[in-house]
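Yeah, one chain of the complex is gone here, protein chain that is, but the others are all in their spots.
Letters A and B name the chains as they come in the text, with residue numbers starting at 1 for each one.
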Amino acid sequence: MAGRDSRRRARSRGRGLGACQEGVGLRRIHGRAAGLAHDQLRLSQRPPYVAVHVPDSPVPRRVVGGRSSSPRGGFACFCGGCDARHGGVYSSSLVLLTVGTGTYARDPSSSQVQGGRTTDKERARVRLRIPALFVAIALVGSALVAGVVVWSSPTGAQGDNEPATEACDASTAERLDLYAERINKNRIGYGLEPGKPTVPGPTIEMTEGDCLAIKLHNATTKKVSLHTHGVDYTTRSDGTSLNRSCVRPGRSRTYVWQAHLGSMRDDNSVEPGSAGYWHYHDHCRGGAHGTGGIYRGLFGGLIVRAPDDPVPDVEPCVLVMIGTTFNFKRGPKTPLCQANLGQRAEFVVITHGDLFHTFHLHGHRWADTRSGSLEAMDDPSRVIDNKTTGPADSFGFQVIAGERVGPGAWMYHCHVQNHSDLGMAGIFLVRNADGSMPPGAQQALDKFKRHDH
Amino acid sequence: MAGRDSRRRARSRGRGLGACQEGVGLRRIHGRAAGLAHDQLRLSQRPPYVAVHVPDSPVPRRVVGGRSSSPRGGFACFCGGCDARHGGVYSSSLVLLTVGTGTYARDPSSSQVQGGRTTDKERARVRLRIPALFVAIALVGSALVAGVVVWSSPTGAQGDNEPATEACDASTAERLDLYAERINKNRIGYGLEPGKPTVPGPTIEMTEGDCLAIKLHNATTKKVSLHTHGVDYTTRSDGTSLNRSCVRPGRSRTYVWQAHLGSMRDDNSVEPGSAGYWHYHDHCRGGAHGTGGIYRGLFGGLIVRAPDDPVPDVEPCVLVMIGTTFNFKRGPKTPLCQANLGQRAEFVVITHGDLFHTFHLHGHRWADTRSGSLEAMDDPSRVIDNKTTGPADSFGFQVIAGERVGPGAWMYHCHVQNHSDLGMAGIFLVRNADGSMPPGAQQALDKFKRHDH
Partner (left out) sequence: MAGRDSRRRARSRGRGLGACQEGVGLRRIHGRAAGLAHDQLRLSQRPPYVAVHVPDSPVPRRVVGGRSSSPRGGFACFCGGCDARHGGVYSSSLVLLTVGTGTYARDPSSSQVQGGRTTDKERARVRLRIPALFVAIALVGSALVAGVVVWSSPTGAQGDNEPATEACDASTAERLDLYAERINKNRIGYGLEPGKPTVPGPTIEMTEGDCLAIKLHNATTKKVSLHTHGVDYTTRSDGTSLNRSCVRPGRSRTYVWQAHLGSMRDDNSVEPGSAGYWHYHDHCRGGAHGTGGIYRGLFGGLIVRAPDDPVPDVEPCVLVMIGTTFNFKRGPKTPLCQANLGQRAEFVVITHGDLFHTFHLHGHRWADTRSGSLEAMDDPSRVIDNKTTGPADSFGFQVIAGERVGPGAWMYHCHVQNHSDLGMAGIFLVRNADGSMPPGAQQALDKFKRHDH
């Protein structure tokens, strides 16, 4: 358990700053706008980022070294809903992002670390230390929260004669508004506020155990929807015309997603948790499969973390391979992913449309697993730096920027030769540890910028 | 070991009903014919299903939780070949299917369960409880069965100067007849009886340890064959013109397949067992690679189970992605896969031809593993709901129908947008637990039927 414990300790912890003060437990980030022209903003290189707060969980999901472990002493309460039911103890782990600079905002209290090193660069994901004593109370409290029929039983055997509702209790869920809106003649995007659609849409982060209710406002002239991969949703939140869950122009509809913890079923088979690198997209515009919406830009990344998953030090870089572009951009206009040497960077790669691609990153590798990492020294999974991917596939991984290879301008590109030659390539800039430019990197960036496709 | 034991107990067990009484240890199922027109039958939405009986095995292959285990007390004898060699104890685990209704027939004795719950809905896969005492006898008996040279040594070092025979002893194998026959101008199918070819051909199920001899009768006007993936076969049963194992028109030929248990080799490397979601197809018609046979429909699913693999509660849904169709059908004529809420449903997805696809299922996920399930809570494998697949790939998985998401009409489709828009989509209908239609599902089915491609 030493490995597990120190891994857990290696994360910075502290008291949440203002998550519950805000009353919604969620902060939307629009900082990217500063200094950018209108279309630049909305056809952003990288999408805005929004994180549902991250509760500690009574059921640990992943462990280092292949050993299972006992329940850990932590739980979450939802901001705006925390009271004596939960023992009067608040836990907050809101991720605060300053998107414009691509780094996490620092929590003043994050230096209050239980163990491991912490620096200014360290992630400010904050969590409250909760005595194990409160766990039982919390679990009882959780059960009391549920006031409506939800499809939460592991066997799905409950409520089968009830009208279909949602996968989790929308009345107490985290809430988010999303606006589908036209950007220009060719593009439509999802945005967190009216007038601010982007392509890709906002990157949404959940943690296993979260319930999220997203109200989609359709400000376009045709029906659109929100269909997601990976997490739980009933037919009501399917986002298909088949299940009558599209949104007509000028109307809105709330979609409810649940990210559940992994567990053992009654028959001792494993029910995987919802953790994964997923994505959401329209499934209504331009046909039964949302082809019209997808090709206009109605898609975005969804990251679901297991409670013990490491979090990146910098904003995830979301790359959508569609046509022969990343995020409808060809080099040199493709997203510039960035991290400082030694930081834990994160890539989310989504494919859409009709073509198959191979995603390649120079100088770095990842494991072909759920998390992109090996879980133990004897994990037999493939380690790769090139991955075949087809429409609606998504995967992601974290790398230690420049690990063993140093800083510099590292290319990412589709390795289908005619795709890369058309400009399906971009740069992962690994700066020096202090954030300064490494030798040769500026020249490489300049060279890349001159190389128009 | 508690997990493993209870998992094993969770399966219904009992005394076999008539498997050995029938004398062949195998029942062929043709029930699908009822009420269907001729071409409907043969270009069936879902293929017939045939199961080689499932012996208990002295060598356990998969365990829960990453721990290895000791040999378990069970073994099989082949029906029609059971005698004192095996200690006089019969073990039968024939799967009886009433294909027309899509549910397993119930074994009257299956209520005789060792542990765990059992209900009318529970699978009727029946096994005899065998005292561990008989295991040694059984192992000796197994060795005596082999009367001919077979390629059964783990290192393949035996008999290398003998004429090539078969991978296992065809003289004592389970036997099956298969008929290759024209259906209409465009289609040829394999069938279990003359006059009853289907596309896909019958789904064949084996368990590790089985030897199966299939006599293929060629009722077409060109040479055809039976080439399989995954299991063991010598060049005699390769089903290629290269190895002179095609069948000329009007002739027949017996192909012998072996499904072996996993084991450790002498050098302590692992020899994987044969378990997997495989498939078989023609390799002779229209060229050296059977392209003509494949495009006419000469293919089918092959499921090989490890002894401890969970079995589905309903007939597997076999979906062959070929051209821009499933089973040469476009929506709304694509297969309707069905299960009741909470039942363990099984999908087998095979690709053939020239195109690459991505298979997506709404509301459900699976693991990218051999079985489609995680083997332990710390299994790092990818959990997905969308998988890139190319010609002759095959994969499968089981889901708990509607788990956490409830019943309803859930779409499956290729996620290549122009493929789905052409109609490469179908429905996985999750009924209520009592088999009744959930709210909105009939409307969804009606809507889907009106949406002709």
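Note that a contact is a pair of C-beta atoms (placed from the backbone, for glycine too) under 8 Å apart; a residue touches a chain by one contact, two chains touch by 3 or more.
Everything numeric here is computed off the predicted structure, so don't read it as measured data.
Could you tell which one of B:P200, B:G301, B:G353 or B:P407 touches the chain left off the display?
Missing-chain contact among the listed residues: B:G353.
Can you list, in ascending order, the chain A residues touching the missing chain?
3-4, 6-7, 10, 64-66, 116, 310, 341-342, 356-358, 360, 362-363, 365, 367, 373-388, 400-411, 413, 415-421, 425, 432-434, 436, 438-440, 443-444, 447-448, 451
Given the full complex, what residues of chain B touch the hidden partner chain?
Against the missing chain, chain B presents residues 61-63, 66-68, 151-157, 159-161, 163-165, 167, 227, 229-230, 232-235, 238, 240-244, 258, 260, 262, 264-272, 275-276, 287-289, 291, 294-295, 352-354, 356, 367-371, 373-376, 379, 381, 388-395.
The rule is short, and it goes like this: only the chains that are shown with their structure count from here on.
Report, in whole Å, the distance between the mean C-alpha point of chain A and the mean C-alpha point of chain B.
37
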